[in-house]
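Missing here: one protein chain of the complex. Every other protein chain is in place.
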Amino acid sequence: MKSENIIIAGFGGQGILFAGKLLAYAAMVAGKEISWLPSYGPEMRGGTANCHVVISEEPVGSPIIVNPDVLISMNRPSLDKFENSVIEGGTIVVDKSLIDRKVTRTDVRVKYVEATKIAMELGNAALANMVMVGAFLKETGAFILDEIKDAIVKNIPKTKQALAEIDIKAMVAGYNA
Amino acid sequence: MKSENIIIAGFGGQGILFAGKLLAYAAMVAGKEISWLPSYGPEMRGGTANCHVVISEEPVGSPIIVNPDVLISMNRPSLDKFENSVIEGGTIVVDKSLIDRKVTRTDVRVKYVEATKIAMELGNAALANMVMVGAFLKETGAFILDEIKDAIVKNIPKTKQALAEIDIKAMVAGYNA
Amino acid sequence: MSEKVLMKGNEAIAEAAILAGCRYFFGYPITPQTEIAAYMAKKMPKIGGTFLQAESEVSAINMVYGAAGAGARVMTSSSSPGMSLKGEGISYIAGADLPCVIVNIVRGGPGLGGIQPAQSDYFQATKGGGHGDYHLLVLAPNSVQEMVSLTIDAFDLADKYRIPVMLLGDGTLGQMMEPVEFSNDNISHVYEKPWATVGTQKKRKHNIINTLYMSPEELEYTIIERQKKYNSIVQNEIRCETSYLEDAEYVLSAYGTSSRIVETAVHQLRKEGYKAGIIRPITLWPFPSHIYKKAAEHAKAFLSVEMSMGQMVEDIMLAVNGKAPVHFFGRTGGVIPTPAEIVSKVKDIAGGNASE
Amino acid sequence: MSEKVLMKGNEAIAEAAILAGCRYFFGYPITPQTEIAAYMAKKMPKIGGTFLQAESEVSAINMVYGAAGAGARVMTSSSSPGMSLKGEGISYIAGADLPCVIVNIVRGGPGLGGIQPAQSDYFQATKGGGHGDYHLLVLAPNSVQEMVSLTIDAFDLADKYRIPVMLLGDGTLGQMMEPVEFSNDNISHVYEKPWATVGTQKKRKHNIINTLYMSPEELEYTIIERQKKYNSIVQNEIRCETSYLEDAEYVLSAYGTSSRIVETAVHQLRKEGYKAGIIRPITLWPFPSHIYKKAAEHAKAFLSVEMSMGQMVEDIMLAVNGKAPVHFFGRTGGVIPTPAEIVSKVKDIAGGNASE
Amino acid sequence: MPKVNFDSERCKGCELCISVCPKKIIKIADDKINSKGYRPAEVLEQDKCIGCRFCATICPDVVITIEK
Amino acid sequence: MPKVNFDSERCKGCELCISVCPKKIIKIADDKINSKGYRPAEVLEQDKCIGCRFCATICPDVVITIEK
Amino acid sequence: MSKLYERPKSLCDVPMHYCPGCTHGIAHRLIAEVMDELGIEGETVGVAPVGCAVFAYDYFECDMQEAAHGRAPAVATGIKRVIPDRIVFTYQGDGDLAAIGTAETVHAAARGENITVIFINNAIYGMTGGQMAPTSLPGQFTQTSPYGRDVKKQGYPVRISEMLSTLDGPSYIERVSLDSVPNINNAKKAIKKAFQKQIDKKGFSLVEVLSTCPTNWGLSPVESMKWLKDNMIPYYPLGVFKDVD
Partner (left out) sequence: MSKLYERPKSLCDVPMHYCPGCTHGIAHRLIAEVMDELGIEGETVGVAPVGCAVFAYDYFECDMQEAAHGRAPAVATGIKRVIPDRIVFTYQGDGDLAAIGTAETVHAAARGENITVIFINNAIYGMTGGQMAPTSLPGQFTQTSPYGRDVKKQGYPVRISEMLSTLDGPSYIERVSLDSVPNINNAKKAIKKAFQKQIDKKGFSLVEVLSTCPTNWGLSPVESMKWLKDNMIPYYPLGVFKDVD
């Protein structure tokens, strides 16, 4: 696992914050220093939601990411907003089924995934966040697949572990997409 | 009329503040610089009331009198409280009908008046304040009698000028007492 | 020049406000400023104005917000605990750039405290009792006559800068009577208020009085714009009175009631041969820092005299910035310092016996 | 040592309070601190504690007053506009010498402002948003872990000194998650409260919780007595973290969220060869003035970095007292300064291009 | 026989007791003034008192106690 | 004949209009998504519309206008 | 000799600061008598208001807290939640309870908070020198209604007992008066019942006590009693408004 500054962004309701929390949790378990910072407030309903996840070998200074290493973008407004802030050589993961344009920058790696489509095929559009997490893993190698699987299991209440399995399935689908 | 720092003190309801206002007004009309400062708040009902009147040739600095030239005392607690603060050679005017003790200091001039008794003889104990003002005038020569008469007339509403006459009568009675 | 009348400070404020064109007063009773409302209650109905006793200070300050937004010259008054309750509303008024006049006739605190005069709300007035980055323009009269002139100026300044102006008095100033003249000279200007919410008449886009900005950048922008206004107030509106400052070695400083006591003390000190001088800030915000800076060039020491545990002393220290020692003497809780105490404090300082 | 859990700052405060023995929480919802109440609402009923949503912040702080007077460990939390409404109640609590913990998760102001993180309530917290002479003990965590430890300490300090303690955070700290441990080491003391009003059982004279003193001398006496307590807090409870201070020419200073950003900036500056250091006050009142005084002996300049228009900078200036220039850099209204902006500001200062 | 007792130092001369006494035996002293400056109420014809307690019930200053 | 017109960009797909249409002719589009991410309501069988205005009355987002 | 009437034990043996003939003193005494009779002095915590009765903390032998103006029900709530088995009461004037404290009053009542409120309605702000209260009568002259309360501009009096009785929280609400000996005796019964409700854990109880303010009404104490009877009682009818078990 590497040190990363990750921004995950999309609509409220897409599970953006949960996806971020999984990464933060997995990194914590892996012994990293981490911070997770959500955007908050009413704009979460309807508007744009995003979260900043800092994973580091050293204690985290600023939890606010100005220039992410990785952008996971799940809607058009968020791509518009954050595309240019990604560092040179960084990575952008794009939900192709919801974003009707290409990344214009040429100095970053881009991974397009039909996340929402894949999720719908798995029976629920709300799984798109997991698909994106899978794609991100594959693309960046930031985590081992099992670390995230574990994180999913741990972050879903015991009574709802059926959901965990579906989440893992979606994540793996994204990984393989 | 001389410069004076005057404290008038007694029970709430004895017309202490009005008496002070008369002196302040008269001095103002006589071209002096003046200030009038009442004690205020709930202690006025039942408790002790007093006011500080500064009459000066120069603009008034502190309106709070620490050591009065004159103390006009209309009850026992106020005499107890202020007696020792009067300057050496100052004056204390005492309502003898309400205060059952003598002034103990020997370095001040003292005038005892049966103010409340005289007032009751005039038909109303509430005129005692005017009697005291008269006695004060006589004792200190701070004002000409007419200045105060004028002040009384000016500080009583036009519709109640009958009261002014009674007040003046009480004041003169004090002057002559 | 008109006739002199004998008037309480509180009443003088009320009369001056009416003279300045204030026709709306919203308040809630509290000692020692009840005379302001009592005066308004009597006068306003006679001149077509509105006096309304609100159910609380919170409500009163929000009525002020509404009336100011509708373009009126409007005032409220209270004393310390009541002023704390107005904190949120004041922050809103500042954030909406609305003009109004707020009177605080300070009494002893904290808590219910006492009803005797104090100056322990200086911080609250000048640094912001409410939340967020804002300032009030704070005026501190020290006589009944000045309560008149500063009240009138307060309304003009409020309208000129679209800023809430606070008149900071204390129980002594509110309750004392002094001769006062109301001249018609300083009657105030009329300001156009095209931003006021009085109905569009369908002739313009709707006006909005508001303090909410969901985008931080937008909110920051409004704050920075407001800061420019504050800067121009600092440039143009500082008021201060000094005496005996030319050769002063000991610079005493006080505002409001305590400045009168300091005056008496300084006369005494001069008589005794001490080179004492006075700086009396009239605007507490903006603070007359440059006067202190200048005085610091020759002063041996400064002394802040306050009816508090020491609040303005910090602004003096900030102004003097280490150029000279800044001392403090204060009485609080309604106790008023005496000239003698001040004289003796200065002698201690002069004799090197005072710790800073 | 217990396990690390991933937790929001707001939730960490709530859990820490419970650990510290807090069994009473009174609050009113406001972003960005609603998670504190939500957590309390879930947990308190399970451990025999009380969570009560009051009808307003005014009511909540007065419930705190009552509960604290009855001897409980009690907490309330809010954010900026709500904190302004608590001003009067806080002044009462201070005046009655009652212990309690008050959390302010600051957002942009003035007025309704915005809901994004800010530090523009520093003045309100440290100089007194309420009326009268009083202080809060103000703690400023800069991580979720510290939110835990300082919350626990807050309850102890409150009881030890019978003083209201404020935990001053901001939206970032409240909303972010970090790994945090709850160890049982720092579980707090139990303080006897013979002054609490819990019924006399006819075994003692009645206890009175009160802030009113009709005699100014009596009120002043209580204030001076309280000042002694404040002095002892200044003596014993100042907390501050410094780094790279030994050889620092440029001393950056910040608290809370902005201190983390300053940390990142200072790493950068050091990399680039600038001798930059950090002073991070953890207690904002009492302010660690002596640390600044000491640093001023070798520092070329100070820089206060705040999420406001500049408030703590005044306390730094008071501490440095003219020994070195004190600069300011801030963003406000919910905008958070970036490390790059800070680096460039320091370079400006170093290059002599910054006006003080 | 009932005996009413007035603690004159506590009395404020409000006359409420007078207004309710069915026997009309309470009066304001016209020769006394207490240390607070009030002229206190007093009962002159003790023997007429019927111990109805009306006076004590209405007295706001707990001036009156009654024994039998 | 009444004509209902849906401003799909304003529609939030809440389905309230669907729940009140007496003719059951409003549906959520299953092939469209507007720029806010919502799947908008639409009327397919215009000619069945009786112009009752129920849909417009309940629509919280003033998506619907009706002409005749 | 036996005592026909003596000072209640729960009332401190000190002079009270109220004006001559002010009914605050009567109300204090009744509460103290009730505490004595119920034997709860040692179990009780009282909350004093801001108003003329602010010094109530010096007059009751039980533990006392002095609350900010209008906040007594919130303060009492804080206390009661900490010591639910003790008795907590507030003593509040009409400015305190019905103006600045409206929200605290309504919500303590709505919560059915198990406290007892003694509400002294004297149709004026006594302590601050006679300003209009929410309960001042139409046409009443006060410092802030110098031409008589004009209901069109200054609003109509608020009937607190009636208003609170629309809520589900209160267990007991009664309005009584102190203008005459029989009414004072009734008032005591109501106060006792209100405390009993609390002891029985029935929830919020309130007794509205029509009272006088001779000083600010500008009437003698005896005239004040008559004014109360002739003017206040018709506007504020006496009786039980709520009594739920």
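By letter and in written order, the chains are A, B, C, D, E, F and G; residue numbering begins at 1 in each of them.
We take it that a contact is a pair of C-beta atoms (placed from the backbone, for glycine too) under 8 Å apart; a residue touches a chain by one contact, two chains touch by 3 or more.
Please read these numbers as outputs of a predicted model, since none were measured by experiment.
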Touching the absent chain when the full complex is considered, from C:10, C:31, C:151 or C:211: C:211
For chain G, the residues touching the chain missing from this view: 99-103, 106-107, 110-113, 134, 151-152, 154-159, 162-163, 165-169
Where the missing chain touches chain F, by residue: 2-3, 9-10, 12-16, 18-20, 36, 38, 51, 53-54, 56-62, 64-68
Touching residues (missing chain, whole complex) on chain C: 24, 26, 50, 52, 54-56, 58-60, 62-72, 74, 88-89, 92, 96, 197-203, 206-212
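Convention: only the chains that are shown with their structure count from here on.
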Chain separated most widely from chain C, comparing mean CA positions: F
Centre-to-centre distance between chain G and chain C (centres being mean Cα positions), rounded to whole Å: 38
Where chain B and chain C are represented by their mean Cα positions, the distance between them in whole Å: 34
Distance between chain centroids, defined by C-alpha means - chain E, chain F (Å): 84
Shared interface positions of chain F, touching two or more other chains: none
Contacts with two or more other chains, residues of chain D listed in rising order: 58, 88, 92, 96, 115-116, 210-212, 214
